[in-house]
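Only one protein chain is missing from this complex, and each of the others stays in its spot.
Which chain is which? They are A, B and C, in the order written, and residues in each are numbered from 1.
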Amino acid sequence: MSQSKWIWGLTIGGTLLLVLAPLKLQSQPYIMHIAIVAFFYAILASSWSLLAGYAGQFSFGHMAFMAIGAYSTGLYGKFVRLTTAPTHICKEIPLGKYWLVIMNIYGNNCLEAGKANMPVGTLIYRLPAFQGIILGALMGGLFGLLVGVLVLRLRAAYLALFTIGFSEIVRVALNAEIKVTDGPNGLELAPLFPRGVHILGYSFAPTDKLPPYYVMLLLFLLSMGIMHWLSISRFGLFIRSIREDEEAAAALGVHIIRYKVLVFVITSMIAAAAGAVEAHYIGVITPNILLILQMSLVIAMAVIGGLESLLGAAIGAIIIEFALEFLRTSFTIGSVTVDMTTWRLVFFGLLLMITLRFWTSGLIHPLIQRVTRAGVAEETVAKRKAAEG
Amino acid sequence: MIELDVNNISKNFGGLQALNSVTFQIRGPELVGLIGPNGAGKTTLTNILDGAIKPSRGTVYLNSRRIDTLPPYQVARCGLGRTFQVTRAFRRMTVLENLMVPALAMHPTARQRDFRDKAMTVLEFLTIEHLANDYGRSLSGGQQKLLELGRLLMLDPDIIILDEPFAGVHPKLMEIIYEYITTVNAQGKAFIIISHDMDTIFTLSQRLLVLNFGELIADGAPDVVRHDPAVIEAYLGEEEPPEAMEETYLGKTEGDSKDA
Amino acid sequence: MEHAYYFWWALLWIIGWGAVGGIVTPRIYSKKDLDVSQAALAGTAIGAAGGPFALAPLWYLTPRLNWKWVVVPGVVILAIFAASFAAADPNNLCVTNGPFVATQVTNGLIVGIIYGLMALGLTLIFSIVGIVSFAHGEFYMIGGMAVYYFTVVWFPGMSPFWGILLAAALTFALGAAFELLFLRVMNTGKVERPDEYAILVTFGLSFFLQYFTLALVGANPKKVQRFLDFPAFGLPSANHPTVLKVTSSTVNLFNTISISSPRLTAALMSLVLLGLLLWFLQKTWLGKALRAVSQDRAAAVTGINPDTMNTLAFGIGTMLAGLAGAALVQVFSWVPWVGTLASARGFVIIVLGGMGSLPGAFIGGLIVGVVEALGAGCVPDPQRAAAYIPAYGMVILTLVLLLKPTGLFGREL
Partner (left out) sequence: MKKKLLLISLMIMILALTLPAVTVLAAPPTQSGGQDYVIVADDWLSKLADKFLGDILSYPAITYYTNQKNAEDSSYAKIKNSDEIEVGWKVYIPSKEEADAYFKKQVSNVGAAGGIKIGALAPLSAPGSVTGGTAMKAAFEIALDEINAAGGVLGKPVQLVLVDTEGLPERGTAAMERLINQDKVVGVVGEYHSAVGLTAKEVAHANHMPTIFAETWNDKITSVEYPEVFRIAPVSSEVAGVDAHFIQSLGVKSVVIMTENTGYGIPAAEETTKRLADLGISATTFSADLGTQEFSSIIERIKAANPDLILVLLTGETSYNFEEQAAEAGIGPQDVKMICNQVADDSDSFWTNVPDGKNCFYRRVGLPRALYTDATKAFVAKYTEKTGKTSAESYAMEAYDSLKLMAQAINEAKSTDPDAIISALEHISYNGALGTITFPYGTHNPIPAGTDAKWWHQFPKPAITMVQYQEKGQSSADAAVVFPDAYKTADPILP
């Protein structure tokens, strides 16, 4: 079982690396920024690989769940306040000494108008971003449940088309409902830590990268942990059996409806949570994040990393995010100058096709598998020899 | 005591009457053969027993519990397991994982390692223990059939329905399957076996059900059924004696769709 | 909207009772041991149309259901929809102005025909190769680009006819080459999950083609001059063209409905191509062979190699997309990303018409064309009307997939 020690060692080593690296990289906010975005994509790609690779549900609506998470927390921050006095105009819910004020979505800002009714010294709180993120994850899960139930009967191309349709409807609605979502301008969100972070004698400004890095890293490790645990537990076994053959799985006692819906709910929640954190970090979320192009990026990351491997997809996403970022410059071969701003996506599309065609299980996953299955293969060979001998 | 009660099952597909008022019972660990010409309704019947499709009329009770209204996974948990005409191993899961699916599905709080020993015993019994960590897709067709039988042992049902267990199987594997059926039957499980391999089915089963055009035309011991005029009529209708069916049919089963 | 609530309540009624009907009816039918194949759809339709007043007798009497039980309530639903809309917004042009509606519908039908051509290729590929090509829009884009480059840039003065032919040849060759390189492997059984492989690999192709074209030709919009200048005449007479007035750029019917000539040319071209395609599939040996393969791959008649048929079908499918692009490059300004919206619309159409059905694609195109035209024409808030255009089709798509995944003319799943 030496390989399992290796795996544990590498996992812990990798985690430590990710935790400690920013201490060295603090002075490089650009690298930190890419790292945060890379984790964001890694969460999306690995949760998509759980949905598509493990459970076989090729959904193109993953970014829609992400956006639902982001917009939920954004709207929560935009329209909900906690005050120490009632406005008497807005919809408000008394909570002990406080009032939860829900501003009217259409029409005037009732909180501004309501200030006239509030005594001097009234405090108005924006609710913390973390509440919004949890709300976002829950909304993502709710929509995941809805979509999961609706797509139960649909397979392959039908499922892909339905989820594209869902994603487009969400995008168009976010674009068109300007009064609520601020439309194409994008919804602005407060930073994760509006007052900065003060811990152990260190202070970080709201714009510093270190706190959001750790928040995103935590979410990444947490979701990887949850998904890994799920994938090796009965859940993983069942969703893979559903992927392989729904009817056979059902005939063997697997509650296919429950697990199919569940996998949608879980992956949607993870995507939504990632979207919510990312939106707070960037400070703005626009409906353009739902363009099919963005979804194809996530799909390509998962495919190139390894569709049937959470870790492969995550590493694939991180490498591709860094690569795409660093490829944004032109290079010259001899007399030909290649402008990578346009060509990088051409090569990227080509890489996606070629990976699919010739390396079905991705480029990263086989490397991981060689380590994890090395001992197993030896064991099998030994047994087979024994059986033949 | 195993009790299966199939009462007046009928099934229409659009205008087509696939099954017409089929009734039979199974009491105890019987070994029942189900035969009939192509399109007689055998697969429809198994699909109804398994819960994959709902009958138009009629009821099915297993151990006094009505199962025709239940979805397949609940039917499986009630104690009815089946294989499919075309083998349906989970191709990109290891053999061991294949076996774990029904084991865990039956035991909601159990964990994989609780069943490892049992799974290895089952694989040994089926002589494929050396393939435990191989992927399903790397197995030969016959080995995949064995794998399906292994999964049924892990499911541990009262009644096992085997759909064409002998079709396209190497003679050596056929022996293993044969032994599997008799051994497991001796351990107290009832079997319903669908087969076109007349020789085998006639020697193997204790009782034969014969379907023709959706009707149950005979139900009895093999020797009785062999000489039943209705059965001879049904097979002679195709101008071929029962024994000769095997070769002409076997060639076709591979490409046959599961809903045939 | 003055009385918007009329409309929203009607919609709520339709959706709510539709859902009740769709969920409960099949259970009641199966309890009574009746045929349930139409129960969900008919239950939804009847519930949405009549609510409890229709569902109660339906559940009590449980008549044998057929397509009439879907169509009649469908008409009633449309009527309720239209009536509540009229009540909600009595001053809307779609309510008060007949010629306006007629013009919108005509416009919708004309563009619908063109959409249909685009979707024909997609559905043809599905029926024979068995996959949905996500790169279809890019072949459409390439078709238009090719006509522009052949007739305007490389060989100025070349007749558009030859430009179209060359574009067709190019898209056919590209499609066939892609099939040989990337899709043929699916037939060998080496690909574990062929359906998903096909989705992803065509997705990659679409990505590749779009950015490749962008890198090559840049982002400047391109357009080809109209292919045909119509001769000017009028009916009943040139001086009093009350029925029909044709100028070089427009055709005007009854002085109300005007259709621009590039559009009409494109629509006529689509009809001709549809005819040619049907003739090819029905009358020629190759077409019959293609249909045979689409019916049953395994039962390939002697002398037909299904692999070759796949390549051919994929090539013809992409060629149809290219031809649709070639027809439209004189109507719309052409940029490398025109395919994205077009392929999304193509998906809507083939799902609506039934995947794999040629008449379905054509009629689906007409329906989508009219729905988009009426949607953009009637939604009261002008700021939302056009902004929601991409959503109208997607709403159709999701509804069809939920209620009747086989579409209007599809085979059973």
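Operating definition for what follows: a residue touches a chain if its C-beta (ideal position, glycine included) is under 8 Å from a C-beta of that chain, and two chains touch if they have at least 3 such contacts.
Model, not experiment: these values are computed from the prediction.
Trainee: Shown chains touched by the missing chain?
Mentor: When the entire complex is considered, the left-out chain reaches A, C.
Trainee: If I consider the whole complex, including the chain that's not displayed, which of A:Val180, A:Ile226, A:Ile319 or A:Ile354 touches that chain?
Mentor: Checking the options A:Val180, A:Ile226, A:Ile319 or A:Ile354, the one contacting the hidden chain is A:Ile319.
Trainee: Which of these, C:Gly21, C:Pro262 or C:Gly346, touches the one chain of the complex that we don't see?
Mentor: Spelled out, the listed residue whose C-beta touches the missing chain is C:Pro262.
Trainee: So that we can see where the missing chain sits, which residues of subunit C does it touch?
Mentor: Those residues of subunit C that touch the unshown chain are 93, 97, 100, 103-104, 107-108, 111, 211, 214, 218-223, 225, 249-250, 258, 260-263, 332-335, 337-338, 340-341, 372-377, 382-387, 389-390.
Trainee: When the complex is taken as a whole, what residues of subunit A touch the one chain not shown?
Mentor: Counting over the whole complex, subunit A touches the hidden chain at residues 6, 10, 13-14, 17, 21, 24-25, 27-31, 33-35, 37, 172, 175-176, 178, 183-186, 205, 207, 282-286, 288-289, 291, 293, 315, 318-319, 322, 325-326, 328, 341-342, 345, 364, 367-368, 370-371, 374.
Note that only the chains that are shown with their structure count from here on.
Trainee: If every chain is a node and each touching pair gets an edge, what shape is that graph: line, ring, star, complete or other?
Mentor: Topology of the interface graph: complete, with all chain pairs in contact.
Trainee: Is the number of contacting C-beta pairs greater for A-C or for A-B?
Mentor: Taking the two pairs in turn, the one with more contacts turns out to be A-C.
Trainee: With chain centres defined as C-alpha means, what is the inter-centre distance between subunit A and subunit B in Å?
Mentor: 44
Trainee: Among all residues of subunit A, which ones touch two or more of the remaining chains?
Mentor: In subunit A, no residue touches at least two other chains, as defined above.
Trainee: Which parts of subunit C, given as residue numbers and ranges, touch two or more other chains?
Mentor: 192
Trainee: Could you pull out which subunit A residues touch subunit C in their complex?
Mentor: 52, 56, 58, 150, 153-158, 160-162, 164-166, 168-169, 172-173, 175-176, 178, 292-293, 296, 299-300, 303, 339, 342-343, 345-346, 348-350, 352-353, 356-357, 360
Trainee: Can you list the subunit C residues touching subunit B in their complex?
Mentor: 30, 33-37, 192, 298
Trainee: Inside the complex, what are the residues of subunit B that reach subunit C?
Mentor: Per the touch definition, subunit B meets subunit C at residues 12, 14, 54-57, 91-92, 137, 255.
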